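Of the protein chains in this complex, all but one are displayed in their positions.
Up next is subunit A:
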Amino acid sequence: MASAPRPERVPRLLAGCLPPYPPPPPTVGLLSMEQEETYLELYLDQCAAQDDLAPPRSPLFNPVVPYGMYILNASNPDTAFNSNPEVKETSGDFSSVDLSFLPDEVTQENKDQPVISSRHETEENSESQSLQSRLPSLSEQDIGLGLNSSSLSNSHSQLHPGDSDSVQPSPEKPNSDSLSLASITPMTPMTPVSECCGIVPQLQNIVSTVNLACKLDLKKIALHAKNAEYNPKRFAAVIMRIREPRTTALIFSSGKMVCTGAKSEEQSRLAARKYARVVQKLGFPARFLDFKIQNMVGSCDVRFPIRLEGLVLTHQQFSSYEPELFPGLIYRMVKPRIVLLIFVSGKVVLTGAKERSEIYEAFENIYPILKGFKKA
């Protein structure tokens, strides 16, 4: 059922598509202690805000907006202060920290956390150090962040030119731990974004069915409901529509109902429940049994033209291209069992899925094939 959380739907970003780090401090000159501390807090707020869990599915809906922007938009600066002390506590040993509850993309930010916290520690440890040298090195570390441990260690050595080894290994140790954490991060099986450069199919339509388990009087429903139309000569069902989520339902006298037009599985379920409630309020003992998603339709754009004649030649057993009948190529993928409509403009429609992951998997399978036809 749709009520359980779905970790597999969370996209995992490419290592190369790291979110942009917050901009470095503009002034590099000498600041007073208080100014510096407030500035540090502000900077750390930004970092911690980035580390906040973004709504897990937000990148899915807008493939064009870079991930970093989404994180910043979704950030809540108020929670930054709360997370700060946590960050400090967990700065030492990272191998024992269980990060599996976090979505994958946040583990990248977690790598930043130990570095920030260790820097914060070193700041406190070495208060006697000159203030000037700290800020520029911080900015260097920001920019050079990623998994660049060499630059970090360099900047650290810059920060503490003659310092004892007790300081240096500590930032490096969590750094290496965080790196090893990154390498062993489990890859969720159904990831929509891997080689596809951030193109994620968007769901356009979900068709679901539900059994209301009672005989219905369609004439009565059409009479008492404002949003229903019933034309028995044309079709033997009541066509009902609701505004939120914007969907249409076909309600049959046997008590079976088909709900179409939703953009996500949850919306489809909510809409079906609303229709069942309407029927209930009309006086029928309607229940909500066997809700099942029957079909999901998604679409996306690969942004380059495709030679359909070439594609039908090389993939003849799967493709059907009849320009006299339909401008698109119909590709029947075997695994997963999805039908794709591929057009010359690069737009792809995927249909026939029962699960969201099937659509993503089908697109991942077709993208390398289409890329092969990029050059005319």
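Quick note on the criterion: a contact is a pair of C-beta atoms (placed from the backbone, for glycine too) under 8 Å apart; a residue touches a chain by one contact, two chains touch by 3 or more; residues count from 1.
Convention: contacts and distances are computed from a predicted model.
Visitor: What is the missing chain called in its UniProt entry, if the choices are "Actin-related protein 2/3 complex subunit 5", "Transcription factor IIIB 50 kDa subunit", "Ribosome biogenesis protein BOP1 homolog" or "Proteasome subunit beta"?
Guide: Matching the unshown chain against "Actin-related protein 2/3 complex subunit 5", "Transcription factor IIIB 50 kDa subunit", "Ribosome biogenesis protein BOP1 homolog" or "Proteasome subunit beta" yields "Transcription factor IIIB 50 kDa subunit".
Visitor: Identify the residue among A:Leu44, A:Leu216, A:Ile242 or A:Ala362 that touches the chain left out of the display.
Guide: Missing-chain contact among the listed residues: A:Ile242.
Visitor: Of the residues listed, A:Ala225, A:Met333 or A:Leu350, which one is in contact with the missing chain?
Guide: Reading the full complex, the residue touching the unseen chain is A:Ala225.
Visitor: Since one chain isn't shown, list which residues of subunit A touch it in the complete complex.
Guide: Touch set of subunit A with respect to the missing chain: 2-3, 55, 57-58, 61-62, 64-65, 202, 223-227, 242, 244-245, 263-270, 273-274, 277-278, 281-282, 303-305, 307-309, 312-313, 316-317, 320-328, 343-346, 374-376.
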